[in-house]
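Every protein chain of the complex appears in place save one, which is left out.
Chains: A and B, in written order; residue numbering restarts at 1 for each.
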Amino acid sequence: MKKRIISILLVAVITASSLAGCGKSSSSDAEGGEEGKVINVYSWNDEFRKRVEAVYPKVKETSKDGTVTTLNDGTEIHWIINPNQDGVYQQKLDEALMKQADASADDKVDIFLSETDYVNKYTDADADVAMPLTSLGINPDTDMAEQYEFTKVTASDVNGVQRGSTWQCCPGLLVYRRDIAMDVFGTDDPEAIGQKVKDWDTLKATAEELKAKGYYTFSSYADTFRLYGNSIEASWVSPGETTVKVDQKIMDWVKDSKEWLDAGYLDKSVKGQWNDDWNKAMGSSAKVFAFLFPAWGIDFTLKPNWDGENGVWGVTNPPQEYNWGGSYIHACTGTDNPEHVKDIILALTADKKNLLKLSKDYAEFTNTRSGMQEAAGDASYSSEFLGGQNSFQYFAPVAENIQIAPLSAYDQGCVELIQNSFSDYFQGAVDFDKAKANFETAIIERYPDITAIQWPE
Amino acid sequence: MKSKQSSHLRSIMAHMVLIILSFMCLFFFYILFINATRSHADLQKGFSALPGGYLFENLRNVANDGTFPMFKGILNSLFVSGCSAAIATYFSALTAYGLYAYDFKLKKAAFTFIMAILVMPTQVTAMGFLRLVTNMGMYDSLVPLIIPSIASPAVFYFMYSYLQSSLPMSLVEAARIDGSGEFGTFNRIVLPIMKPAIAVQAIFTFVGSWNNYFVPALIIQSKEKMTVPILIATLRGADYMNFDMGKIYTMILVAIVPIILVYLLLSKYIIAGVTLGGVKE
Partner (left out) sequence: MKTKHKKIDYAKWGYFFILPFFVSFFIFSFIPLIDTIRYSFFEYYRSGIKEVGPNFIGIENYISLLGSDMLKYAANTLILWIIGFIPQIVIALVLAEWFVDARLKIHGTQFFKVVIYLPNLIMASAFAMLFFTMFSTNGPVNEILMSIGLIKEPFDFLGSVFGTRSLVGFMNFLMWFGNSTIMLMAAIMGISPDVFEASELDGCNSIQRFFYITLPQIRPILAYTLITAIIGGLQMFDVPQILTNGQGTPDRTSMTLIMFLNSHLKSRNYGMAGALSVYLFIVSGILCFFVYRMTNNDDPDGSKAAAKKAKKQRRR
């Protein structure tokens, strides 16, 4: 209780100071004041724009080049898109955020998006760039009661103040090739396959069976990383500290990956994800049995890379519940359009009807618990690509059980660099200790304020 | 007789080496072209030596994608590269002539200074450059991509070497006797003599500027000012869930067509110019 009061106090102080900081240009920010004419949205692709167009009722039209969306009341949404590649998006966003206080009303950032990997950087209480939802007049406990708890935790700062909200929820499944399953196990029934992959030990025995017939279980060691990485006990860097603590779970991933790769359960020629070899592993001529994907992965990655008939892939439960990805919407401190921003956040992340529409149109697993239960029981949500299987049936229970790993502002670099550094070790290019040393070098290069790296015993 | 035979052998060898090298050079363009004619699904299946039928589909995708204004980008790139090439060659020639033809107190110091900065990597000053441009109010503008090329030490050095070997001072003095002003002499007499050097450096500068990603990525923000390399990077990185490799290859293809055209136009002129330079003195 005491903690809660403190956090409310904090919110009040922060809000007051941020309003004061805005100076003359945005003195009209106070509740009920006049709204600005331009809403600037920072994002890395047009995914969010399409979602807004699909479900936000006040959208009138979008210009042909997709840069400006006009609302019914004449307000314009300006989409400022920068690629995620090489960290360009965050760089440009950071520049804009640092200039926020001096920017004229129409140039201020009003909404920006972040991904799970770096959401913590922006929800930081001291930095205060993402407004607490309560300052917008949203009460997360009542207005967003339908959302999955872990998505709310993810978007909250150390004090538990929620500073962002998402429309998507990214529980992951195991997606497998039915033809390979038939060949090896004599069945392609999702329940039966689910039994064969229900935990890591069973999966290992199954991998041996697959190998005997010349198949790989997964394509790359990076495929399983999220499952381990999601279950770390403590965050990579504890709040207020400058030591990276590598979790035992991460070392388990290293050990298991090496073992699996050497045993031939993984395809040695596929190094990491998002590259050509990985894409090809999803093609019909590949020998890879399964991938670990959330809903977006099936629709946006697997489907475009698959060159065979529909209905060859099926989904079942993963060996361990995990979450992968998710885009968060934040109201930017200093916005001159708080009412519109509030409206958009509520329409996109807390309106069950809208979210179900997104699930239907974009095959997304959305952030509404009861809605997803309904979808799981509704045959009209079944997927043609999965041969008529209703994937929501499998996603929903995973989503209920996700324990989100404790986050830190350093997650993106840690996750990326640990995989890169140990990739050399898996390939046999360096020994274990050298891989550790390479990770230490790389992480300090990325985050100059890191002073030490602690490895588990 | 013997020497004729040996030169015949050398000729055959020369042809073979040239054919192998040309094959290597063209092979990658061929692959690029093939890939641009195939759909993403085809590309996933593996390499093919024969073109597919998706070129127009891919081209349509590139042309119709409003979020990546490719043709506007090509115009921007043409503008930036054209202006950069023009001012880099003109001002470098001017500087080289100034240092070559006149004797003044700081001449040696100025020359040594330019030679010293010749090697400075662009990346060294990038952060300071960004801050400066922002303070001057030229952030997100094409101007800072063009104006700094007035000072191109490498182009200068080439022009200077060329002047040393190709411009007899007697020509300048003759012009002075005819009553030509100094600036007029440079424009009317010296520039035409330097044409081959200017053509060579114009191509190099143009290509360098056309392919430059580092600086524009720092400076340019809005879509309608983006140059081609930024657009390609944007397309590649925009949406890892929704990429289309066929479209990316097509975009690269579209991006290099203008530059190849410019090159083919200028290359004729260069070869002619170089030959002309051969019979001087």
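The rule is simple: contacts are C-beta pairs under 8 Å (C-beta built on N, C-alpha and C of every residue); 3 or more make two chains touch, one makes a residue touch a chain.
These figures come from a predicted structure and were not determined experimentally.
Only one of the listed residues, A:Lys108, A:Lys196, A:Arg226 or A:Lys271, touches the absent chain: A:Lys271. For the chain left out of this panel, the touching residue among B:Phe79, B:Tyr139 or B:Tyr157 is B:Tyr157. Note on the undisplayed chain: of the listed residues B:Arg60, B:Lys108 or B:Arg188, the one touching it is B:Lys108. Not every partner is drawn; the one left out touches chain A at residues 86-87, 94, 97-98, 121-122, 124, 126-127, 129, 269-271, 275-277, 280, 409, 420, 423-424, 427, 429-430, 434, 438, 441-442, 445-449.
Chain B residues in contact with the hidden partner, per the touch definition given at the top, are 3, 7, 10-11, 14-15, 17-18, 21-22, 24-26, 28-29, 31-32, 46-47, 91-92, 94-95, 97-108, 110-112, 114-129, 131-132, 144, 147-148, 150-151, 154, 156-158, 161, 164-166, 182-183, 186, 196, 200, 204, 207, 211, 213-214, 229, 232-233, 236, 252, 255-256, 259-260, 263-264, 267, 270-271, 274-275, 277-281.
By our rule, only the chains that are shown with their structure count from here on.
One simple way to say how far apart two chains are is to compare their mean CA positions; for chain A and chain B this gives 41 Å. Residues 40-42, 44-46, 66-67, 69, 217, 221, 223, 233-234, 236-242, 244 of chain B touch chain A in their complex. Of all residues in chain A, those touching chain B in their complex are 44-47, 63-67, 80-86, 88, 92, 274, 279-280, 282-283, 285, 296-297, 299-301, 304-307.
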